[in-house]
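Contents: one structure, followed by commentary.
Removed from the display is one protein chain of the complex; every other protein chain stays in position.
Up next, chain A:
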Amino acid sequence: MYHKEKSIQVKNSASALYNNLGVLRIAPRHLTYFTVVHANVVNMVSASWDGLNYSHRQLQSKEPNVATSTSLIMQAAFCPLPSRDLLVVTSQKGIQMYESDGSIMVYWHALDTPETPTAQAVFARGISAVRESYICVGVSSGAILVFDVPIKGSNITLSEVLKEHKESITDIAPECSGQPGMECIADLVSADDGGNLYVDCIILWKGTVVAGYGTGQIHLYEAVTGILHAEINAHARWIYSLDIAPFSGLLLSAAEDSLVRVWHLTMTPETNSVEVAHLHNECVTDTQICGAKFCDGDGYAFAVTGYDLSEIIRYTQS
């Protein structure tokens, strides 16, 4: 169903972090941006679609002052909004927002970090663009910070703090049905550290929550009622990444077990049912996968990163 393409070489290897691959498709310029986190650095690659041009850039985590130790980055993700695309980078010290090509940092939000380290780690993790003009970021305290983003410029403000969770946020996802004008009942789904079943990846699509667990299972729930639609014994190890191609309903899951799996979700609104079918496996030998994303809304191509690998592996439909 898919075959492997030429990999993109990255300056550093990928760190073992959830969702450690950002992808942004810039159709008008025939480019795709990729981001991979390595410790305190974000490696950005801009790849032209004809495969001929690659340019690289590195972004560092921001330090509030020189005396403190290096801040590790937890996640880097693109937030596509109707008016602009931003790149959001979360770390132990705070949240940085850049223009999507990484050229300018437009906003910095510092987290409250205590003078001496506490047992509870402090960091931000879980990034999502929501609705027209918001970016939500999760924090280790369990709060979700909601930032208001203007159409252009750097006048980004923290507009709200949601405090529903008590445990560290692991992932946040927006409703991404890909259908403009569709009435959304739920805007955002968030997952946390608590409980015996540990959710670390989450997606919201057409009113269905897709959750990836540390046990390797994937569950599909109806967002509003919480009814379980499907349960998949998907992976033999911790799931690190979930992605959906909103136009085709293809689902991508990747785990520490070296496997990337492609599934197909079908919604039947009349019967309020969701069906899942397994389509394809790719094994990245001897690699714990930490990021997997579709490169386009139909799921025609996807890209994968793995711990200790200095490349972005790409697959395209045959």
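The criterion applied here is as follows: contacts are C-beta pairs under 8 Å (C-beta built on N, C-alpha and C of every residue); 3 or more make two chains touch, one makes a residue touch a chain; residues count from 1.
Definition applied: contacts and distances are computed from a predicted model.
A.B. asks: Using the UniProt record as the reference, specify the protein name of the hidden chain from among "Glutaredoxin-related protein 5, mitochondrial", "Organic solute carrier partner 1", "DNA primase large subunit" or "tRNA (adenine(58)-N(1))-methyltransferase non-catalytic subunit TRM6".
C.D. replies: The UniProt record for the chain left out of view names it "Organic solute carrier partner 1".
A.B. asks: Check the options A:132, A:148 or A:231 and report the residue that touches the missing chain.
C.D. replies: Checking the options A:132, A:148 or A:231, the one contacting the hidden chain is A:231.
A.B. asks: Of the listed residues A:49, A:247 or A:307, which contacts the missing chain in the full complex?
C.D. replies: Answer from the full complex: A:307 touches the omitted chain.
A.B. asks: Out of A:52, A:104 or A:119, point to the residue that touches the absent chain in the complete complex.
C.D. replies: A:119
A.B. asks: Residues of chain A in contact with the chain that isn't shown?
C.D. replies: Listed in rising order, the touching residues are 12-13, 15-17, 38-39, 66-70, 72, 74, 92, 116-121, 123, 167-168, 170, 193-196, 198, 200, 214-217, 227-238, 257-259, 272-278, 281, 283, 285-288, 307-308.
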